[in-house]
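Only one protein chain is missing from this complex, and each of the others stays in its spot.
So, chain A:
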Amino acid sequence: MTNLRSLYNFNGGVHPPQHKEVSAGRPIVKAPIPSRLTIPLHQHIGNVAKPIVQVGEKVLKGQMIAQAEGYVSASVHASTSGTVSAIEMLSVPHPSGLPDLCIVLESDGEDTWAERIPLNYREMDLSALRNRLRDAGVVGLGGAVFPSFIKLNPGPQQKIQTLIINGAECEPWITCDDMLMRERADEIVQGIEIMRYLMRPEEILIGIEDNKPEAIAAMQAACSNLHFQIDVIPVPTIYPGGGAKQLIKVLTNKEPPSGGRSTDIGVQCFNVATAYSIHRAINHGEPVISRIVTVTGNVTLPQNFEMLIGTPVNELVALTGTPKADTNRYIMGGPMMGFDLPSDRVPAIKATNCIIAASPRLFPQPPAPMQCIRCTRCAQACPVDLQPQELYWFARAKNLGKAQEYFLFDCIECGCCSYVCPSNIPLVQYYRFAKSEIWAREKEKQASDLARERHEFRQLRIDREKQERAEKLAKKAAAAKAAPTPAVEGTANPSGIDSDAAAKKAAIQAAIERSKAKKAGIAPKNVDNLPPDKLKEIQNIEARREKIRELAQKEIE
């Protein structure tokens, strides 16, 4: 379906060398079942899934081994059949390098499926359908890993006009979505049909960067004979054109509001791989236990693999031939936004779209940073229209209030500014550092607010007790004066004490209530009622805070 729709621009963006051809030349290969899989329970935004198996328990392929906990969470499943050998804290692929709870599975080599029940979704209730997606562990596979069932539930007020399927894949080196679209276009489209059933959008657009002509052709072919319309739209190749907000802008000219959701403007956006896994989950009853991953960089035969979640990175790398000798580390994700893996023993997870074997030759250390010459190349490259040179100035001066005023928290850490800076200033690192400092201060403030309230409450109680004692003494004195006979005094006294105690209790109760109300009222903004993506950001920031602080401190010195 060719399309003459007009496209729009977002400002900024860069054109880094693509390096995509190296891994896009070969078809997707199924990676062998590893003998041991390490499956982290936190592969999504939100709460960690709760393990529901025991050590020693035998599990089947696709069996749920950890259950979604709370609303924003996703279930986790056994990627193959075998025995649970451990449930413990292990190293996971995360920028912080901190360990996380994992279930270790010894595969029995049989790869026996648990029962798979395909659903006829057209006859299903929408919420039951969404529950199935939650139970199948479907999350955004573009790398954001946000639980999909939540995004598919925009709420009764919010009408989705445009459903956007993101096939832009703008990061250099990565080709997993490209290959998926080339090879499994029909299945992606079947996933889109399910989303259409759930959301009833007025239009469906698939945005694909124009450097992927085969993918565009395959998707167009898959969309040509449907009973509804899907527009496959080639978009200009520019980084970060595959960012959801940027793609939305390019396709619809609407800007998702800062701090809000794209549903606020009637748009929802899903990655192609997510559409594919929705199809597998509903039409085949298969939870998310595998994904396509690009293994590339300093390897002999860069390629895409369909790998089981939990496969160790070194086993994936081994599939591409002997790693080249000067490989010094592994990057998960693309070179613009990815991060160093703590080791090549960590498992590949739902968020793993790409593993890049890195070498000093491929990714040389940039020269030492020089002063900012205010050339504003960074500002011209920023897709969010920030003024990175000002943010840098404020972050460096630790003028965090100013940094916030200049919209530090709108920075998506895309790295365009660092990429173009002629002074080699690691701008993004400064922003990460500044953000983490602000969150830390916010937290400290919260803690000290709490301490202050406790203190005030204690003071209040002490004052009240003092006052009550004084009143009691005065009453006693008055009673002694007024009472002529000890008999009367005897009966009056106990009752007096009782009422005093009751009054005291009531006063304390009232103070507690007041304090509670006060606390609810003065919770620092910024931290409460955050959208889940912000929560994830906070979690990430918290986790890598120490590391960044160290790095940034080094840079500053």
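Convention: a residue touches a chain if its C-beta (ideal position, glycine included) is under 8 Å from a C-beta of that chain, and two chains touch if they have at least 3 such contacts; residues count from 1.
What we mean here is this: contacts and distances are computed from a predicted model.
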I want to check something: the complex is missing a chain, and I'd like its UniProt protein name from "Cysteine synthase", "Cation:proton antiporter subunit C", "Ion-translocating oxidoreductase complex subunit D" or "Hydrogenase small subunit".
"Ion-translocating oxidoreductase complex subunit D"
Determine which one of A:Leu129, A:Ile164 or A:Leu386 touches the chain that has been left out.
A:Leu386
Touch as defined at the start, partner being the missing chain; which of A:Gly62, A:Pro93 or A:Pro172 qualifies?
A:Pro172
Considering the complete complex, identify which of A:Pro40, A:Gly207, A:Gly241 or A:Pro335 is in touch with the unshown chain.
A:Pro335
Using the document's definition of touch, tell me which of A:Pro40, A:Gly137, A:Pro256 or A:Pro323 contacts the absent chain.
A:Pro256
Listed residues A:Lys61, A:Arg182 or A:Arg377, member touching the removed chain
A:Arg377
Considering the entire assembly, which residues of chain A contact the chain that has been omitted?
10-11, 14, 16-17, 172, 245, 249, 255-260, 331, 333, 335-340, 358, 363, 365-368, 370-377, 379-380, 383-387, 389-390, 393, 402, 405-407, 410, 415, 418-424, 426, 428-429, 551
